[in-house]
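Left out: one protein chain. Kept in place: all the others.
Naming follows writing order (A, B and C), and every chain is counted from residue 1.
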Amino acid sequence: MTAYRLPEGGLVDRTTSLDFRFDGTRFKGHPGDTLASALLANDQLLLARSFKYHRPRGLVTAGVSEPNALVSIGSGARTDANTRATVAELYAGLEARSQNNWPSLKYDIGALNNLLSPFLSAGFYYKTFMWPAAFWEKLYEPLIRRAAGLGRAVLERDPESYEKCWTHCDLLIVGSGPAGLSAALTAGRAGLRVVLAEQDFRMGGALLSDSTAIDGNSASVFAEASLAELATLPNVTLMPRTTVFGWYDDNVFGAVERVQKHVAQPIAKLPVERLWRIAAKRALLATGAEERPLVFGGNDRPGVMTASAIGTYANRFGVAAGKSVAIFTNGNAGYRTAADLLRHGVGIAAIIDTRSDAPAVDDLKDVRIIKGAGIVDTMGGQRLGKLVFERSGYEEVIACDAIGMSGGFNPVIHLACQRGARPVWSSELDTFLAPDVGGGLSIAGAAAGYYTLSACLADGAEKAATIAADLGFAVTADEAPAVGEEVDPSFTTLWYVPGAKSKAFVDFQNDVHARDLGLALREGFGHIEHAKRYTTNGMATDQGKLSGVNAAGILAGMRGVSPAEVGITTFRPFYTPVSFGALAGTARDMHAAPKRVSPLHGWAERNGAVFVEAGLWHRSSWFPREGERTWRQTTDREVLNVRENVGLCDVSTLGKIEVFGTDAAEFLNRLYCNAMAKLPIGKARYGLMLREDGIVYDDGTVSRFGENHFFVTTTTGLAAGVLSHMEYCAQVLWPDLDVRFTSVTDQWAQMSIAGPKARAVVQAMIEDDISNVAFPYLSVGVVTLKGGLKARLFRISFSGELAYELAVPAGYGESVADAVIEAGRAHGICAYGLEALNVLRLEKGYVTHAEFDGRVTPDDAGFGRMVSAQKPDFIGKRLSTRYGLTAADRMQMVGLKPAEKDKTIRAGAHLLKDGAKPSTINDQGYVSSACFSPVLGHDIALAFLKSGRERYGERIVVWDRLKNEETMAEVCEPVFVDPLSAKLKV
Amino acid sequence: MASFISCPHCGIRPKEEFTVRGDASVIRPEPDASDEAWHNYVHIRANPRGRTREHWQHVFGCRRFLVVERDTVTHEVYSVTDGGSR
Amino acid sequence: MSFQSRHPLEGKAGSAVRAVDHLEIPRSVAIATVLSRLSDAAMVVAGFAAAGDLTMRNVAPGEWLVLSHVERAVNLERRLAALLADIAEVVDQSEGRVLLRLSGPNARRILAKGVAVDLDPSVFTVGQSANLRCGHIAVNFARSGENEFELIVFRSFAESLFEDLLAMGREFDLSYGFSGGLADQG
Partner (left out) sequence: MTFAPACRYANVRENHGTVKGMRYSAFALVKQALQGNRGWTPAWREPQPKPHYDVIIVGGGGHGLATAYYLAKEFGVKNIAVLEKGYLGSGNVGRNTTIVRSNYLLPGNEPFYEFSLKLWEGLGQDLNYNVMLSQRGIINLFHSDADRDAHIRRGNAMWMEGVPAELLDRETLKKMMPFLNFDHARFPIMGGLLQKRAGTARHDAVAWGFARGADRHGVDLIQHCEVTGIRRENGVVVGVETSRGFIGCGKLGLAAAGNTSVVGQMAGLKLPIESHVLQAFVTEGLKPCIDHVITYGAGHFYISQSDKGGLVFGAEIDGYSSYAQRGGLATVEHVMEEGVTMIPGLSRVRVLRSWAGVMDMSMDGSPIISRTDIDNLYLNCGWCYGGFKATPASGFCFAHLIAKGETHPAARFLRLDRFERGYPIDEHGAGPQPNLH
């Protein structure tokens, strides 16, 4: 048995030993232990160093509010930094390390800060480190940064998996202590769908450590029996190891289940953590109450804990916090802890009660009880050895190795106040309670200010019954369990014990002591939020669970007002810290977003494509052949082949929308800025869509298959946006138009077959006549592939070559594409990708979203004449006439050619007049797209240039300061190949 | 904003199935309305602290534009109706 | 020339052993979108009813997905067009949508990892269908039995949804495999 393990008692399995390590030293514990209880049992009290002064620190609590005992657990990529030892479930092989110390936990150089503490008062850094100015960056800031943080993040790829789930219930109960359990029994028996969530690995809450009897047995037996019954109810879900961390609108709760944080070797098919979004018709918080630490001199020395923590270690874990424990209390609760310890055979050094009029307690006759006194200092190195108390001006030293602080209770109201409700001060209970937050969420038990076991049991049952009745369930009244003798939980608040001879800490982790709050107030930071931000009180990893109310009380005292006036800082998610992993779930790495795959993906793969992400799509970028070493070589070859022979490119990713209705033509006429109403059946037209502010939104083609049947395409990137925009127009703006549409993007595999030999290739595939006469430029129609498959054919071109887009039902895409390649083999066909597509369109001066960047008008891009002046209305018509959108000095799209052929022009470069100094005022424009033109043998570019169309022939500096390059270029028309479009129409 | 929107066509759904388009109280002016009317329509928003009406599209569901009347402070939703049924 | 239709999940070999929770990939399902004026919706529904053998999924006011597990796409399209002439448009989506069928005692628990609606059978009943979001992906979702659900997804997203479902089912050793014959030959 380990040094501080009690000979009997507790809920740990003493028949099994678990080996674990802390800072390399081997220890033993039992199943049912936390890391904290096991370390305490092994006399390892020193666990951490504080953030600012590196003071030696031990456990303060036995639960989630622990500010001190933060350790790193695990190793390598499985390291969990800043884990509270008080909630870490012990398992065999657990490896924990202390944090924030160097060279070791015992001998920490950082502790020098403690000596310098007068210079490191609250907010000191705002007042200093400014002289000389240059030292800030070089010296001071690096020093401050080096001191930052507690644990070390490994930042390696996490080998574990995570997942997320939804669940729905009538009633979510948060907390499985007396109130939560009795509520679950009532609601469960009534037939409600109940979820009972408990952050601890063992359900039962305070029942697990309460020595009060229920129905003649220990409270933990009652808990076990209740849980056993709940487990039999199919409508009740028990969720241990599940922390409800946030309350969101509509009674959605975020919770994280630690599925496998307590095992040495996680099972691969299970996540380590699981995020639950719990949609609850009603919720009941049964989150209990925190015991308040007392703020007195030396209250941070290892061995000083809350009395309830000492009670929990003894009753639940069978561990003594010390051999001779002093209790420092301002209420009766501390006496119960003393009695519990005595029963376990632990010595009580004294009970020091701040109340002069504390009632006499019968069963502690042999214990020294000092009333009207306060501890003013403690002594000892890394473990408490003595305390100094003061009474009526006299001081006395008492030897002890632990102190239990019992300063009253603070209900845990965090969740209830996360959505803006301000806590309200209860002068009756001397603490903050949650206000009425509406019907969706109720609070029961200690969280509602009922501190006795019987009251918690009754309150839980009653609140659950009310909720059940509200939801229409019949409730049968159950007999309340018989509760044994209880402690009167009343206390006389004492925010700060006067006469402190050393620092009296309020926020342990951040080393905020009472005087820091005084300094903050003195300097004008007396508002509770200012005081928090100035001193960092409540900003540590425990988020003020222990320090928040004490700080409010101390400030109130200093300001001479009620804590009601001071208030408490805002509660926000998360109740306790939640891992990125749990919140991210499976959406990470390659699964960060869905991947969209073209119906021609397999075909492209077989043809050796290199793929590139384009939004969610994977698109074929280029098709390297043997001997080609760079993408440029491949792309040049593909481009030349399209210009000279023929190529096949996958354009399936374009958005495709089928439009029907007697008003379809009118609808499209209002949607696009150019005229669409009179588009003949069997024809396609380029269309430009504006936003209502007159700026180009998207472009595409509109084809007419029938009087009331159109087919429109969008760019790949805006397919979803355009569909929504159309739906908005049809449903909201013009609901009287008879128009209906649906996306068929996924139904069609679409391939562009482009090049002078395209007709020969396509004709070989289909039955119909596609001669220039029968099927001229911009024709569209339904055709029949040889063998009978119906397809759609569009004679449109994005390359400037004779081109067809052939669309077949998606599943047939690969098969048809293979056949096209086969049919084109004799004509020298090649597959070409996005890169070649881009060069081809640039040579022809066609635009993409590199040009239409959301700031460009049709006129800017040279489409001014396309905008219909006749149409009475279309989206964007009216605001496109604003002064600034029609000003003569707007940037207009031009072409650029380097003055010397071998010079490079890159997209993103800016333009300057020859000889002009670079400045924002002198900035003439920018290059939107650029490439090497294999046809012309030099770079070409599209650019936007102030009043650009007046400046053809001007020599201009292409200024790429990022690359340190300046290139002289000639401004030209934005068409480099076939300016008269003769090739399109043959 | 509420975590759920009760779509009149699809039922109660998480907000993530919807996208918001903006203020539903602005009405697109007639083509010949004043410049100011058009400027107001496109740019000016009442942006009330309290009750507001917005267009939300149920993009993952029926794809209908809905008018959601709700409170910008409490996030309470008062009503959800189809945006096309004026 | 003869062309074959390729299922987008072709090449996924299928599990060696069929587990109690199983993801079935029917090879060939004819699916069509039917669109009508809002005012004609009742007539369209009556038309479906008259046909008797059609599985229809209400998607939105005036919009349905119609399924057939036996008919070829062209036939379904043709039959619907005849049935609904003048009151609705019919658009073949057979190649643009993929149907996945998840069944087994843990189907609900698996789907709760991606689907936000309450899958309690008293809330989402057998026969009910809806467009909704599964993880990050839009699906048409239907309960075809107490423990059986069908998800129809856009073809380009099919692989992603398939992978997501397998990940969601990993805890229960979810198996998967194709069912049905080869696709029709157009």
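Criterion: contacts are C-beta pairs under 8 Å (C-beta built on N, C-alpha and C of every residue); 3 or more make two chains touch, one makes a residue touch a chain.
Please read these numbers as outputs of a predicted model, since none were measured by experiment.
*Asks:* Name every displayed chain that the left-out chain is in contact with.
*Replies:* Counted over the whole complex, the chain not pictured touches A, B.
*Asks:* In the complete assembly, which of A:Arg26, A:Arg157, A:Lys365 or A:Arg629 touches the absent chain?
*Replies:* A:Arg157
*Asks:* Where the complex has a chain not shown, which of A:Met590, A:Ala869, A:Ala888 or A:Ala982 is the residue touching it?
*Replies:* A:Met590
*Asks:* Can you say which of A:Asp249, A:Glu628, A:Asp738 or A:Asp768 touches the chain missing from this structure?
*Replies:* Only one of A:Asp249, A:Glu628, A:Asp738 or A:Asp768 touches the chain omitted from view, namely A:Asp249.
*Asks:* With the full complex in mind, choose from A:Arg383, A:Arg559 or A:His709 the residue touching the hidden chain.
*Replies:* Of the candidates A:Arg383, A:Arg559 or A:His709, A:Arg559 is in touch with the missing chain.
*Asks:* Taking the full complex into account, what residues of chain B touch the chain not shown?
*Replies:* 1, 3, 14-16, 19-23, 35, 39-40, 42-49, 52, 54, 72-75
Simple rule for what comes next: only the chains that are shown with their structure count from here on.
*Asks:* Counting C-beta pairs in contact, does B-C beat A-C or the other way around?
*Replies:* A-C
*Asks:* Please work out the Cα centroid separation of chain A and chain B, and write it as a whole number of Å.
*Replies:* Comparing mean C-alpha positions, chain B is 26 Å from chain A.
*Asks:* How far is the middle of chain A from the middle of chain C, if each middle is the mean of its Cα atoms, in Å?
*Replies:* Inter-chain centre distance comes to 32 Å.
*Asks:* Please output the residue numbers of chain B that touch at least 2 other chains, ranges allowed.
*Replies:* Expected reply: 59, 63-64.
*Asks:* For chain C, write out the residues touching at least two other chains, lowest number first.
*Replies:* Counting only residues that touch two or more other chains, chain C contributes 63, 116.
*Asks:* Mind pulling up the chain A residues that touch chain B in the complex?
*Replies:* 248-252, 279, 692-693, 720, 724, 727-728, 731-733, 735, 872-873, 877-879
*Asks:* Would you mind writing out the residues of chain C in touch with chain A in their complex?
*Replies:* 1-8, 33, 35-37, 62-63, 73-74, 89, 91-97, 112-113, 115-116, 118, 120, 123, 135-137, 154-161, 163-164, 167-168, 170-171, 173, 183, 186
*Asks:* Mind listing the chain B positions that touch chain C in their complex?
*Replies:* Listed in rising order, the residues of chain B that touch chain C are 9-14, 16-17, 59-64, 82.
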